[in-house]
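Just one protein chain is left out here, and the rest sit where they should.
Presenting chain A:
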Amino acid sequence: MAAGDPKWQKDASDQNFDYMFKLLIIGNSSVGKTSFLFRYADDSFTSAFVSTVGIDFKVKTVFRHDKRVKLQIWDTAGQERYRTITTAYYRGAMGFILMYDITNEESFNSVQDWVTQIKTYSWDNAQVILVGNKCDMEDERVISFERGKQLADQLGVEFFETSAKENVNVKNVFERLVDIICDKMSESLDSDPTLVAGGPKGQRLTDQPQGPPNANCNC
């Protein structure tokens, strides 16, 4: 199988995964979306950050359950005016990292609005994780862990506090999101195999892959 052959890894990058998940990081401006993504994808943090104008993305391939999962992670501009552009990219996303800044009340108050955006513009089965970023800035904290957790429970989503700067929980968030998506895929398969958008038709993530491995769930 081509994708299992290490020599393919460098050349045919588009062949080099078993599954592809499209993820989006959303949330108010300046909550740290881009820094979070850079920390995860490049393991770097710089205070020479820039604001995202429009939409960017990065790619990272991870191993989950012996499968190569290519994550295509979209980073979005947070200003309200740009929602028109960014929500157009919600379609086909399998997971969302909804981020607020624990030192910024307004960003927390907007979470509900972002959830509405997800519900309106994305696929029903899209998975969401709520993330309170900048947890290294304890002195300036205005949103307690409990408030974050409570909101996440209300919304029925998982919750993490993170720091892109100190590298706290960044990897965990992505790994957890990938796991939830995988679980959801298997579940949907059990109930209705045709529903699956995330992998080769009729194949479960826990199965041995058959046929062409470059299943692309970017539906």
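Methods note: a residue touches a chain if its C-beta (ideal position, glycine included) is under 8 Å from a C-beta of that chain, and two chains touch if they have at least 3 such contacts; residues count from 1.
Heads up, the rule we're going with is that contacts and distances are computed from a predicted model.
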Name the absent chain by its UniProt protein name; which of "Cytoplasmic tRNA 2-thiolation protein 1", "Rab-GAP TBC domain-containing protein", "RNA-splicing ligase RtcB homolog" or "KLLA0F06754p" is it? "Rab-GAP TBC domain-containing protein"
Candidates A:79, A:125, A:167 or A:186 - the one touching the absent chain: A:79
Just the residue numbers, please: which parts of chain A touch the chain that's not shown? 12-14, 29-30, 46-51, 53-57, 59, 72, 77, 79-85, 87-89, 91, 105-106, 110, 113, 116, 165, 218
